[in-house]
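The complex appears here minus one protein chain, its other protein chains still in place.
In order of appearance the chains are A and B, and numbering begins at 1 in each one.
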Amino acid sequence: MTMTTATATGITPRPPLPPREARKRRWGIALVLILATLWSVSGLNITFDRLVGAPGDAWAVLRQMVPPAFAKVYERGVVGKIFESVYIAWIGTIIGAILSLPLAFLAAHNVAPGWVRTPVRQLFNAIRAVPELILAVIFIPITGLGAWAGTLAIGIHSIGTLGKWATESIESIDNGPIEAVQATGGQWVSGMRWAVIPQVMPTITSYWLFRFEINVRASAVLGMIGAGGVGSELVSHLVFRDFPAACAVLLMTITVVLTIDTVSAAVRRRIIRGSTGTGDEASRSTEALVDLTGLKR
Amino acid sequence: MTDIASTRPTRPRPRIRTLGITLALVAFTVFAAREVSFSFSTFWEVWSNPLWEKFWPIPWEWVLDGDNVIRPLVETFQIAVVSTVIGCGLALPISFAMSPLTTPNRPTHLISRAVMNVVRAVPDLFWAKLLVTAIGIGAFAGSWALSVFSLAVMVKLFSETIDSADPGPLEAARAAGGRHTPVVRTGVLPTVLPAYVAYALYVFELNIRASVVLGLVGAGGIGRVLEAQRQFFKFDRILGILVLIFVIVWIVDQISVALRKRLV
Partner (left out) sequence: MIRLENLSVTYPGGVEALRGVDLSVGEGEFVVIVGLSGAGKSTLLRVLNGLVPATSGSVTVDGTEVVGASAATLRRVRSRTGMIFQTFNLVHRTTVVNNVLMGRLSAVSPWRSTLGLWPAEDREAAMIALERVGIVEKAYVRASDLSGGQQQRVGIARALAQEPSLMLADEPVASLDPITSRQVMGDLRRINQELGITTVVNLHFLDLAREYARRLIGLRDGELVYDGDIAEVDESTFQEIYGRAITADDLLAMGEERVSPNDG
């Protein structure tokens, strides 16, 4: 914040821009945006006829997808593969949850000293920056192809996101009970266990569930590079241009994902409501907040 | 003091239902762990695997070379920009169509909501692979895929904001008479615009990370380079690229945070 010249009243907050200034600034940003878009579009060779042709190509493929070949796909064992994706997501989320929770305590500014906080926070950031797919790429040569590579990839990546969310939860609690534990002569660990955890567990648990929802999608994708799950089925059908089969796989995956989403959302609402007792208001804003902080990753 | 022991309440026993649910979850976890070949020893093996040596040292000359890496990275960036613009741009009207507050009529609302849910249920890379198959390999397909997904993400985030926006100005605008679109534009848009911008920047960050992996399915960008290197086991190059990506993402993060502070 720049400081205006010292006035008699002391430090004044930055004054709102006069309308012309604000408008100029907004136009400036819009201009940058337009230029960037044009540059990108030209760089990607998005010519007009390609643009127009694309929906047509997509439509052609779409038409070939109907009717979806459910029976054929079922025989190939796609249901088992879908379940495999769910298992991968489940175990991966658990790994991420278990490893991220203790670390989150070390990263929160109201419970951990600075020299511990910074490396842990940077660790979270570093892990978050690497997409699960890349992690799987790294793990496959070491663990071999299959579900375990995918699980590890999801697990390790989740540590980053779950850690960040957990840290934020911990930092937003009422610090009073922590002081109370100190005053009774309790140790740091006891303070965490009795003053912090009861306050944050409902929110953190709902974050875990939310991450699980995201991870189910991630594990489906991981299959595409051979790290277990239904992705491999989709890829093989597409490669052989067997569109009805691909469509069937897609539809079945969508159904499972939607079901898990709905059930998980209901459970999350229940958890949050049970802890605050205020019902819909809290759950709604919690959902929005959770969405904001990490819908995709 | 009154008769002490008789006023003490008994300790509540854990409910059967809670126990049952916990047991079921544990059983499921054990089962799932076996299905994915979970093994504690892997953690140790992974750590001490000699393969890690192939990741070091990083061949910076190769990594920083324009053709090898920089150009695909630029392409990745461009994919992110285009996808964000298209996705967030379309998200604006669609969000308004989805929200009960501002939707013109009920069917529009229901249909949009259903479609968005389905779109969100499909993993982004599935879209990418589909489009690659349909349209052909390359960044073009990648942009389409990410645009669709950006649209879904943005609509979900943004419609929540619209739903919880102050209905006051909207009512006032409606009361003053006027057709639907101008009413929405003056009554709601100014209130939700800051949130829109914040979300758009966030989606942009997501897209940069996503476009990295797009290449793994042939949809252009740095991912293709990564996949190629992986097939030749050139892990040291992969690590170098990852470091570069990390730095770029970090820079974009910082800029985005700064921008968000100044705009909101």
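Operating definition for what follows: a contact is a pair of C-beta atoms (placed from the backbone, for glycine too) under 8 Å apart; a residue touches a chain by one contact, two chains touch by 3 or more.
Just so it is clear, the structure is predicted and the values come from calculations on it, not from any experiment.
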Self-check item: Option from B:12, B:57 or B:107 whose C-beta touches the chain left out
Solution: B:12
Exercise. Could you tell which one of A:43, A:146, A:177 or A:244 touches the chain left off the display?
Key: A:177
Exercise. Specify the residue from the set A:40, A:158, A:199 or A:264 that touches the hidden chain.
Key: A:199
Quiz item: Since one chain has been left out of the picture, which residues of subunit B touch it in the full complex?
Solution: 1, 4, 7-9, 11-12
Practice problem: Could I get the residues of subunit A that touch the absent chain, sorted low to high? | Solution: 176-177, 179-187, 189-190, 193-195, 198-199, 202, 275, 277
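The working rule: only the chains that are shown with their structure count from here on.
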Quiz item: So how far apart, in whole Å, are subunit A and subunit B when each is placed at the average of its C-alpha atoms?
Solution: 6
Quiz item: Given the complex with subunit B, which residues does subunit A contribute to the contact?
Solution: 33, 36-37, 39-41, 43-46, 50, 54, 57-58, 60-62, 83-84, 86-88, 90-91, 94, 125-126, 129-131, 133-134, 137-139, 141-143, 146-148, 150-152, 217-218, 220-221, 224-225, 228, 231, 234-235, 238-239, 241, 246, 250, 253-254, 257-258, 261, 284-285, 287-288, 291-292, 295-297
Quiz item: Residues of subunit B touching subunit A in their complex?
Solution: 28-29, 31-33, 35-39, 42, 45-46, 49, 51, 74-75, 77-79, 81-82, 85, 117-118, 121-126, 129-131, 133-136, 139-140, 143-144, 149, 153, 156-157, 160-161, 164, 199, 202, 206, 209-210, 212-213, 216-217, 220, 226-227, 230, 233, 235, 238, 242, 245-246, 249-250
